[in-house]
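Every protein chain but one is kept in place in this view of the complex.
Chain nomenclature is as follows: A and B, assigned in order of appearance, with residue numbering initiated at 1 for each chain independently.
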Amino acid sequence: MTTRLAQKIAFAVLLLATLLVVLPVLIILLIIVAKGASAISWDFLFSMPRDGMTAGGILPAILGTLYLVLGAIIFAVPLGVMAAVYLVEYSSDNWLSRLVKLSIVNLAGVPSVVYGLFGLGIFVTFFGFGASILSGSLTLGIMILPVIITSAREALESVPRHFRTVSLSLGASRWQTIRHSVLPHALPGILTGMILGLGRVAGETAPILFTVAAFYLPRLPQSVFDQTMALPYHLYVISTQVPGIAENVRYGTALVLLTLVLLLNLAAILIRSRFRRKKKW
Amino acid sequence: MKPIRVHKLKEWFIEKSILLSGIFSVFFVMLIFLFLLREGFSLFRGESVLDFLFGKSWYPISDPPRFGILPLILGSLLVTLGAAAISVPIGIAAALYIAEIAPRRLKEILKAGIELLAAIPSVVIGFIGMITLGPWIKNLFNIPTGLTALTGSVTLAFMAMPTIVSIAEDAITAVPRQYREAAIAMGATKWQTTWRIVARAARPGMLAAVMLGIGRVIGETMAVMMVTGNAAIIPTSFLQPVRTLTATIAAEMGESVQGGPHYAALFAIGIVLFVITFLINGVADIYLHRSRR
Partner (left out) sequence: MVAPAAKFSIRAFHVHYDQLSALRDLDLDIRANEIFTVIGPANSGKTTFLHSLNRLIDLVPVSRCQGEISLDGVDIRRGLEIEVLRRKVGIVFALPLPLPISIFENVVYGLRMQGIRDSQRLNDAVERSLGESYLWEEVKDRLRTPAMNLSGGQQQRLCMARILAGQPDVLLFDEPTSGLDPIATARIEETLLILKEKYTIVLVTNNVSQAARVGDRTAFFLMGDMIEVSDTGKMFTTPADQRTSDYITGKFG
C-alpha cells in the first residue's frame, strides 16, 4: 500500500471518529425537538402542575432551577474569582499554592453524587438547614467552584504582564493595580466561566437529590428554607418512576432543560470568541 | 481624598480576604472527606473494612442486612471498562483529526460541537439512552431487558468522549511546531508525521485525557442509573443489568434511615468513590504537568 493511500485511509478513519463524537449532539437535539415540541405551550411553561403531575405545567421546576442557579452563582463567583486572584496575583510558587491548585483539581474530580452526600451531611444535617434551596445552592456552589476558579485564572493570566508593571511603576498599590489594570480586562473571561458554571448547575441532578429536590410541590417555594422542584430531577422522576405521563410531556421537559443549558453554553462560547477578536492589545 | 490610614486598612482587609479565598479550596476538600468519614465511619463498628469492600452480597434491606460492595465495584468496573474501550480510540482519533488535520473553520465548529456535547446534562443523556438505546439493544441481542452494562457503556462513552477529545486536543496542539517541521523536512507525509511524531510526543497529555475521561465515567450517576438496570449482583456478562457504586447511593439514600447502618454504608461507598477519583485525578494531573513541560 502506498503511503499516499495509507494517509487517505487514515484521514478518513479519523474523520469518521470525529463525526461519531459530534453528530450525536445533533441527533439527540433532533430527537428531543421532534418528539417534545408538541408539548411546549404557554400553559406548559408557565402554569403549575395539577392532578399529581398528570396535567398542567412545569413552572415550579423551571423557577426552582433558576433559584438554585442564582444561589449557586452568588456563592461561587465572588469566592472563586478571589481565589483565582490569589493564585495569579499574590501567590508565589511555594507549597501552599501547589496545595491549593491540587485541591482545585480534586474538587473538580469529585463525583456529583458525592457532593450530594456532602451537602446532605453538612448543610441538611449538621447546620440543620434541612432539604432546602439554601442547602441545594450551597452544595451546587461548591461543586462549580473549580470551574469558576479555572476560567477566572485563565482570564487573569491572559492579561499582559506589562499592565501590572506599568501600573505599579506609576505608584499604584498591588490591589489598586489588580482592581484597575487587571480585573477590568479579565472580565469577559470571568463572565464566560460564570455562564458555563450556570449551565452546569442547571443540569445537575445528583447533588440536589438529597439536598433540595422534591417531585410534586403544588405551591411555589416561599423562602430559601423551602424545598423546590427542579428540571433535571423532574425529568428523572417522570421518565423512571411515574407511569402514565404522555411521551411528549417527557420529551418536552427534556427539551426545556436542554434548551436552557445549550443556550447558556452557546452564549458563553460566543462571548469568548467575540472577546478574543476584539482584544485591545 | 481618603486619609492614607483608612485606605491602607481597607487594602489590608481586601488582601487578607483574597488570601483566605485561596485557601478555601483546600479547606473544602478536607471538609468533604471529613463529613464523608463522619457519617460513614459508624458502619465499620459493626463490619470490617474487608467485608465491606470484598463482600459479595449487597442486601441492605434484608434482615440482617449485608453490606458487601463487590458487586457494585464490579458493576462500576464493567461499565467503565466498556465505556473506555469505546471512547478512548474514538476520542483520541477525533482529537488527532481536530488538532492536526481539520481546516481552521471546521475546527472551530467541531470544537464548539464537542463543548456542546459535554454540556448536555447527564439526565438528558440517560433519558435518551433509556428510551432509544435500551430497546434497540434488547431487540438486537434478544435479551429480556435492554438496560444492561453494555447500554451503560455505550451511553457513558458519549459522556467521556468530549473530555478525552478536548484535553487530548490541547496536548496535541501543544507539541512544538519544530517537531512537525523536522519530520516534513525529512520527507514524511502528514499522516506519518501526525502518527509517529506528534502523537508520540503528546502521549503524557493523551494519557491524562484518558484518565480524566475515565474519572468522569466512574463518577457518573444519573445516566448510569437510568440505563444499567440496577441489579446489585455480580455480573457475568455485558448483557446483564448491573449496579454501580454511584447509582447505589442515589437510588437508595431516600429509603435509608438517617443514622442507621444503611445510611452509613451509603456514605462509606461515598468514601470509596472519593478516594478512587482522588487517585485518578491526581495521577492525571501529574501526567498533565509532564506534558506541559
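Just so we're on the same page, a contact is a pair of C-beta atoms (placed from the backbone, for glycine too) under 8 Å apart; a residue touches a chain by one contact, two chains touch by 3 or more.
Please read these numbers as outputs of a predicted model, since none were measured by experiment.
Among A:Thr65, A:Ser181, A:Thr228 or A:Asn265, only A:Ser181 touches the chain left out of the display. Which of A:Met48, A:Val166 or A:Leu187 touches the hidden chain is settled by the complete complex: it is A:Val166. Listed by residue number, the positions of subunit A touching the unshown chain are 92, 162-163, 165-173, 176, 180-181, 185, 280-281.
The working rule: only the chains that are shown with their structure count from here on.
One inter-chain figure worth recording: subunit A and subunit B are separated by 16 Å, centre to centre, where each centre is the mean of the chain's CA atoms. Those residues of subunit A lying in contact with subunit B across their complex are 3-4, 6-7, 10-11, 13-15, 17-18, 20-22, 24-25, 28, 31-32, 79, 82-83, 85-87, 89-91, 96-97, 99-100, 102-118, 120-122, 125-126, 142, 145-146, 149, 173-176, 196, 199-200, 202-206, 209-210, 232-233, 235-236, 239-240, 250, 254, 257-258, 261-262, 264-266, 269, 273. Of all the residues in subunit B, the ones that touch subunit A in their complex are 11, 14-15, 17-19, 21-26, 28-29, 31-32, 35-36, 38-39, 89-91, 93-94, 96-98, 101-102, 108, 110, 112-117, 119-128, 130-132, 158, 161-162, 165, 189-192, 195, 212, 215, 218-222, 225-226, 246, 249-250, 253-254, 258, 266-267, 270, 273-274, 277-278, 280-282, 285.
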